[in-house]
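For reference, the structure discussed in these notes is given below.
Take a look at chain A:
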Amino acid sequence: MKKFFAMLLTLALVLSLAACGGGSGGSGDSGSGSGDSSQAPADSGSGSGDSSQAPADSGSSSGDKVVRIGVFEPATGDSGAGGKQEMLGMQYGNKETPTVEIGGETYNVELVYADNASSADKAPTAASQLVSQDVSLVLGTYGSSSAIAGGPIFGEAGLAAIGVTCTNPGVTAGNDYYFRICFLDPFQGTVLANFASEKFSAKKAYLLGELGNDYDQGLLNYFKQAFETVGGQCVVDSFPTNTSDFSTYLNKAVAEGADVIFCPVSIAYSTQIVKLAASMGLETPILGSDTLDSNKVLDAAKGSGVKLYVSTFYQEGGSPDFDSGIKAWLNEDSTAMTNNGGDDTIAAVTAMGYDAYYVALEALKAAGSTDKAAVKAALPALTYTGVSGDIAFDATGDAIRDTAYIKTADNAAGAWTLETVQTVK
Partner candidate 1 sequence: MSENVLKVENVTMQFGGVVAVDNLNLEVNKGEIVALIGPNGAGKTTAFNVITGVYQPTNGAVWFQGEKIVENHPQGKMKQQYKGEHAGDYPQVLAPTPDKVTRLGMARTFQNIRLWKSQTVFDNVLIAKHCRATSNVFTATFRLNRKEEAQQRENVLELLETVGLADVKDELATSLPYGKQRRLEIARALAAEPQLLLLDEPAAGMNPQETEELTSFIGGIRDRFHLTVFLIEHHMNLVMKISERIYVLDFGKLIAKGTPAEIQNDKRVIDAYLGVSEDA
Partner candidate 2 sequence: MQYAISILLSGVSLGGQYALIAIGYTMVYGILRLINFAHGDVFMVAGLMMVYLTASLPLAAAIPLVLVLTVLLGFVIERAAYKPLREAPRMSVMISAIGVSYLLQNLATYITGGLPQMYPEIPGISKTITIAGAPTKVVTVVTPVLVLVLVLALTQLIHHTKVGMAMRAVAKDFETAQLMGIRINAVISVTFVVGSFLAGVGSVLYFTNYQSIVPLSGSLPGLRAFVAAVFGGIGSIPGAVVGAFIIGLSESIIKGSNWSIFSDAFTFALLIIILVVKPTGLFGEKVTDKV
């Protein structure tokens, strides 16, 4: 009896919390409306709702042939927010173009998801999940270390993977089956270092990254190299995982007399840093990498005097059709809206996800078959012009890109504006 009571209490606790969150989920941000995330009615659109485990749904499209594209992205963990935005691009692409002509036949494209939880120890099983579900190729992942952990599994299965925004050189190096459509850390670091010295005539930079995060540390390293070659000086600092008190770090930057702060950290940390900078009235410009290109960060800076600059893959306005289309979709689909962080600002990773989806379709067309080996063979020669620019692969499978967009936050309007387009040869 007592046990039963205890169990009941536990259940009640769980349910009440779930209900509490579900009931007002997504409305944490101002002006987003009370989008309900968990109990959303079935209007979430076939693109986002479908998954391989929806037998009823795949049944409804019976008769047509189906080609599956694996989505290897984090939906939980530190990179969950970014992963979700990246998936939005793919989902939108899938909604826009749900079919593909392969070898003269029309195939329905089905996205198959596997959550790698932003963690290298869950990535191999998530990757295996995709391999076992017979996908033709894989898109993802946000976060390079999961990509490195999952990569060999794809390689072994002869399955090609297209990295969307994993910028670490280690992802494609030594793995023939991993391609990517984004620029790399060395490029991004250099772009930002040059920008810092050109725009602000900065002589001293304070570099802050998460301890043990390869993405952050890689960028810090390249920024430092490039900044020092243009005659700058760097103070490099790292904070331990799960830090929430950044005031000391920002104060240190001020005390060091830094002209710019470079913090290529994940969304969870960057929102805190920007928010704190806003409340401190920090005047030193903050430079960020593609991870900071998020409406969450924009939100944190809104209404303050923070000078925020980020390098990114895509600038809103680059493709008006895409912009208006995806905004319409976001506004109509509450789940997608929540996943986008509660408003309809387009993150660069979303644009990249969108391009990745079309690259995948092109690859399928070029291969003329859904066979993964054929798809892999078709990839190296593929070229495609997406919303984020021209995409082609070099010998290691990396995208040949020489352009990055640098945006600044317009804190009055709460929007990004294009600052400049940086090119490095």
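In picking the candidates, the idea was that all candidates are chains of the complex that A comes from, given by their letters.
The rule we apply is simple: a residue touches a chain if its C-beta (ideal position, glycine included) is under 8 Å from a C-beta of that chain, and two chains touch if they have at least 3 such contacts; residues count from 1.
This structure is a prediction, so every number in the text was calculated from the model and none was measured.
> Check each candidate in turn (1 or 2) and state which touches chain A within the complex.
2
> Can you tell me which positions in chain A touch candidate 2 when the two form their complex?
2-3, 6-7, 9-10, 12-14, 17-18, 20-25, 27-29, 34, 37, 75-78, 80-81, 84, 211, 237-240, 242-249, 251-252, 254-255, 267-268, 271-272, 275-276, 279-281, 296, 299-300, 338-339, 341
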